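Missing here: one protein chain of the complex. Every other protein chain is in place.
Per-chain numbering from 1; labels A and B assigned in written order.
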Amino acid sequence: MTSATAAPRRGAREKRLASPTQRRGEAFFLLGPCVLYLVVFSIYPLVVSLIRSFQDYDTRKNSWRWIGTDNYSQLFSSSDFWSIVEHTLVFSVAGVFIQVTLGTALALFFNQRLRGSAIVRGLLILPMLITPVVVGLMWRALLNPEWGLVNWVFIKLGFHNIGWLSDPGTALRTLIMVDVWQWTPFVFVIVYARLQALPQDVFEASAVDGANWWRRTRYITLPLLLPAILFAAVFRGIDAFRTFDLVFGLTNGGPVQATSTLSYEAFQNGFKYQHYGYASAISYVMLIVAAIGVTVLFKVVNVRREDVS
Amino acid sequence: MTLRFAGRTISYVVLLLIAAVALAPFLVLLIISFKARIDVLEVPPTLHFDWSTISENYRIVMHDDGFITYIKNSLIVTFASTALALAIGVPAAYAFSRLEFRGRDNWASTILSFRFMPPVAVAIPIFLMIQYIGLTDSYLGLILPYIAFSLPLVVWIMIGFFDEIPREIDDAAMVDGCTRVGLLFRVMLPLVRPGILVSAIFGQIFIWNEFLVGLYIINSQDRGTIPIGASSLLTTESPVDWNIAAAVGILTVIPMLIFSLLVQRWIVRGITAGTVR
Partner (left out) sequence: MGTVTFDGVGKVFPDGTHAVTDLGLEVADGEFLVLVGPSGCGKTTALRMVAGLETITRGEIRIADKVVNDLEPRRRDIAMVFQNYALYPHMTVAQNIGFGLKMHGFTKSEVERRVNEIAAVLDLGDLLARKPRALSGGQRQRVAMGRAIVRNPAVFLMDEPLSNLDAKLRVQMRAEISRIQRELRTTTIYVTHDQIEAMTMGDRVVVMRKGRLQQVDVPQVLYDHPANLFVASFIGSPSMNLFQGEVAAGGMLQVGTQRLALPRDGVFARELATQAGRLVAVGVRPEWIVPASSGDDRPRLRGTVVMTEALGFEVLVHVEIDAAPVVTSETIEVALDVDAAALADLEAERSKQRTMIVARFPAGSPVRAGETIELGLDLSHAQAFDLESGLALGAG
């Protein structure tokens, strides 16, 4: 009896079930809300942006007009755009390079036992938790050309008064400096955690072998830390590339666009001048770069750990 | 011996220096917030400590500028968005960790990649959408997009925590009589409590600080969160009242300072969740 009915039923069953412990309804129940939510509040806006990037918004008539790739060609032929691309890249690459270097150095420094170092480690987390508007405020106070503490110290030391935020040649460097102040701790935390997780016997063995501190660091510690450093660098790189709020809080893109990033430029065009289409085109250029960055990131780190059976 | 001593001394000097660099901007802001408007412009900067000036500065911020309202709004929006993001994200992370379906890892990567999406790319459509459904100037108008922004992070962190729990536990619970969904609530949730804490913290930090999207969704002072409400005061290149601006800054920092001291361990765990596994 059973064998006669087994064949047709089996086909039906395979369609219905991936496994007896895993029913389709459950997957929908667990994943559905998340997917649905992201479709509505992330994917749909992205699609709208994509369409807008081929359109022009007429503020008076409150209507959209299809203009093909005009926004993009206008963008790519604008020298302003390319100089902003350059700022953004300089800001991201230089900033992240310094952060990674300093963050790794800090991790190595904190690897020794010092009384009170735990407290300082705790303080280091604070900068990255502060809203960038306030970060901007703090640094504008510190760097104020007339009464700021930094310039006062500089003059006491015999330097010139520096226009940290007012000199177009210096402003981008100042922006990088503040970003370094805020985000070096992020790199530090990642690299330090990795350093703590390394097996101690490797270091002991190399110390017994007579390697000095520098050689141990150069040939053993740093190579072992490399994956963490790489991860932090790519992660920070993508975030720095889309930086908006620090610019907003510190320089407003000025002086004369010297510190404008792509995000800030898109924001200005979109919300201030209501060039929605043009702004969308800028964000799509950014999105493509960010997507490349994310692809690299997921090569560096496995999203899902391999199943250990 | 002496060499070692010298080395340690240098180390302590460096340690102090690190602490000084990390803290200097906060201290400068604090000192400015203690001053009367005129005294800000003093060179060299000096420390004022006049109780009546201090209380006057902070009173202005708290009452005249409506900072109390901002704090209340921030708390409501942050708490609601985080709770909802967890409610949506945790089950999804569990599914990614446990269920087998086609393209699972690609789906997971796609969701996580939203973490890196430039907010400007969606800010305008979201703003128009919120406007369209008539939610401008409302809590919900902020909460809805904030959930979407913190969701990828929640999923990312939680996948890591779920992956750490042996599958045998699932199997045992199912043999014991649970359904997949039942075991998520009865067995898994208590086990991933640290993960929930970590992702809640990160969601909160993000939402507490967000203002790009919120700036345009909220126009009235009554519904502004701290960064939104205070941004007009803080972002002008040269505030007229530096001392008041500084007080606003300090009042913004203090909740985060307390928060970070309380949950420091979990913040570190969250930052490293993506790497050390």
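Following the convention adopted for this analysis, a contact is a pair of C-beta atoms (placed from the backbone, for glycine too) under 8 Å apart; a residue touches a chain by one contact, two chains touch by 3 or more.
Note that the structure is a prediction, hence the values are computed from the model and not measured.
Engineer: If the hidden chain were put back, which of B:L23, B:M174 or B:L197 would touch it?
Structural biologist: Looking across B:L23, B:M174 or B:L197, the contact with the absent chain belongs to B:M174.
Engineer: Hey, which subunit B residues sit against the chain that's not shown?
Structural biologist: 100, 166, 168-169, 171-179, 182, 187, 190-191
Note that only the chains that are shown with their structure count from here on.
Engineer: Taking the mean of the C-alpha atoms as each chain's centre, how many Å separate subunit A from subunit B?
Structural biologist: 15
Engineer: Could you please specify the touching residues of subunit B with respect to subunit A in the complex?
Structural biologist: On the subunit B side, the touching residues are 8, 11-12, 14-15, 18-19, 21-26, 28-29, 32, 40-45, 87-89, 91-92, 94-97, 99-101, 104-105, 108-109, 111-114, 116-126, 128-129, 144-145, 147-148, 151-152, 155-156, 159-160, 163, 167, 170-171, 174, 179-181, 184, 205, 208-209, 211-212, 216, 226-227, 230-231, 234-235, 237-239, 242, 245-246, 249, 252-253, 256-257, 259-261, 264, 267-268, 271-272, 274-277.
Engineer: Please output the residues of subunit A touching subunit B within their complex, sorted ascending.
Structural biologist: 18-19, 21-23, 26-27, 29-31, 33-35, 37-38, 40-42, 44-46, 48-49, 52, 106, 109, 112, 114, 116-117, 119-120, 122-127, 129-142, 146-147, 149, 152, 181, 185-186, 189-190, 193-194, 197, 227-228, 231-232, 235, 238-239, 242, 244-245, 248-249, 252, 262-263, 266-267, 270-271, 276, 279-280, 282-284, 286-287, 290-291, 293-294, 297-298, 301, 303-305, 307
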